[in-house]
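Note that this complex is displayed minus one protein chain, with the remaining chains in position.
Labels run A and B following the written order; every chain starts at residue 1.
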Amino acid sequence: MTNYAVGLFQTPASALAAAGTLKGAGFTTPELMSPVPMEGVEEVLGEKKSVIKYFTFFGGLIGGLLGFLLAAGTAVLYVHPTGGRPIITFPPFLIITYEATILLGILFTVLGFFISARLPAIRERVYVPEAAVDKFVVTVACDDNERFKRAEAILSEAGAEQVREQSEED
Amino acid sequence: MSILERFIEGWKKYRKPGYYDEFDYHWAMTIDLDQCTGCEACVTACQAENNLPIVGEKAFAEGREVKWIRIERYWEGEYPDIKLRFIPMLCQHCDAAPCETVCPVSATYHNQDGLNTQIYNRCIGTRSCAVYCPYEVRYFNFNDHHWDSPLEQQLNPDVTVREKGVMEKCTFCIQRIRQAKDDAKDDGRRRVRDGEVQPACVQTCPTQALVFGDRKDPESQVSKSLNNPRAYRVLEELNTDPSVVYLKKVDAKG
Partner (left out) sequence: MEPETNDPQYADIHRDVVRSIVETGPKYYAALATAIGVTLLCFFFPWFYQLYYGLGAAGVNHPQVWGTYLASFIFWIGLSHSGTLLSCVLHLSNSAWRKAMYRSAEAMTLFSLMVAATFVLVHLGRPWFIHWALPYPNQMEMWPNFRSPLLFDVMAIGTYLTGSSIFIYMGSIPDFAAVRDRTTGWRNTMYTLLSLGWRGTDTEWHRLHWAYTFLAVLIIPLAVSVHSIVSWDFALSIVPALHQTIFAPYFVVGAIFSGTAGIVTVMFVLRKYMEGFDQYITKVHFDNLGKLLLVLSLIWTYINVLELFTGWYSGTSTEYEALNYKLFGYYAPLYWEMILFCAVAPLLCISKRFRTSFVPMLILSIAVNIGMYTERFLIVGTSLSRQYLPDAWGVYVPSLVELSIILGSFALFVTLFLVFVKIFPSISMYEVKETMVIPAAEPVVPKEGSPT
């Protein structure tokens, strides 16, 4: 049950400036909430690494393997000669492999997204409804009142329309 | 044999086109167009033997007749030099059949006797096999069929009656082949002798234009017939490798 100082801004630039100042002032990394993805977040808050690409890659690889095994394996399990063709034929089975690669690539990407974005949110997290409409929001965790006052000062100076205190359950 | 050797052996087997090293029997048919009179006795016999539906006049006019063997007629020339050519067309039981590969549920396949078989129970009625067959010898049951009394007494108990939504085609009277193989086995594990099994059409043909037998047996009538210099196959350029061979008609003009 942490308390958060929440500042609402009109423009993304001012929100970014405030977040940078907060980070420089020694607070834990602030979170920026916005109705649209913001440019320039990585310069202020540090580089973000995404692991989703590994999920996609391995999903594709596993999918390809499983696809070919499915087609060739079932062909061998119940041998069914058709059309003078071999039992394990490559042109059709490579198509099956291709589709399975893409299918599992997609599914693993979704899994990677859920894992790395920590969704769905099981526990309550601090939420600011205005961030979904048209305000750019900076939230930073504040342990005690003194830190909250400092955060409030920084946010107001950077041009926040409103500063308030919130916890996860609000 | 080690696992690797078994794997390699299996791989070679599964990569072999057609899969079979050797058929048990390799049923084939020759049709002598010189002797065929176009009387359609074979069509009637096939209908009687295989419980073919009588679709009725309306359905026939709509093009929904079911004739596993049909006599194709082609007119040549202008009056008074008109000539009619006819050719019996039935399932050619192609060794490289285009219809077999396309069935999504494996309802048609090439069995170890060299026959192209149709499994009525498995068919879900996509009708792709009918599209892929260049000879147009596959027939679909567009509705459930009905035999007016007492015609249902004539139905062959050895052959199933197909329900609507199922593809069917000539089977070389597989029920007769199976019976002949059973008889041969009961008789002491011998092979089916030439002439012991004849499909209904072959049996009925009044001019003996149709000859049926095992291609693997060099002494059989059909093997000798296949060596006839008049022999040709329909649509050979499509590389379907049919088992039905036609003997070209000798024209009066030579």
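Definition applied: a contact is a pair of C-beta atoms (placed from the backbone, for glycine too) under 8 Å apart; a residue touches a chain by one contact, two chains touch by 3 or more.
Computed from a predicted model, the values in this text were never measured in an experiment.
**Q** Just to verify: which one of B:166, B:226 or B:247 makes contact with the chain not shown?
**A** B:166
**Q** Could you tell which one of B:63, B:80, B:150 or B:188 touches the chain left off the display?
**A** Per the contact definition at the top, the residue touching the missing chain is B:63.
**Q** Please output the residues of subunit A touching the missing chain, sorted low to high.
**A** 10-14, 17, 21, 31-38, 41, 45, 48, 50, 52-53, 56, 67, 70-71, 74-75, 77-78, 80, 82-83, 85, 89, 92-93, 95-96, 98-100, 102-103, 105-107, 109-110, 112-114, 116-122, 125-129, 131-134, 157-159
**Q** I need the residue numbers on subunit B that touch the omitted chain, in ascending order.
**A** 59, 62-65, 70, 72-74, 89, 98, 101-106, 122-128, 130-132, 134-136, 139-144, 163-167, 234-235, 238
As a working rule, only the chains that are shown with their structure count from here on.
**Q** Could you put a whole-Å number on the gap between the CA centroids of subunit A and subunit B?
**A** The mean C-alpha positions of subunit A and subunit B differ by 62 Å.
**Q** Note which residues of subunit B are touching subunit A in the complex, please.
**A** So the residues of subunit B touching subunit A come out as 10-11, 13-20, 94-101, 103, 106, 108-110, 241.
**Q** In their shared complex, at which residues does subunit A touch subunit B?
**A** Per the touch definition, subunit A meets subunit B at residues 75-76, 78-88.
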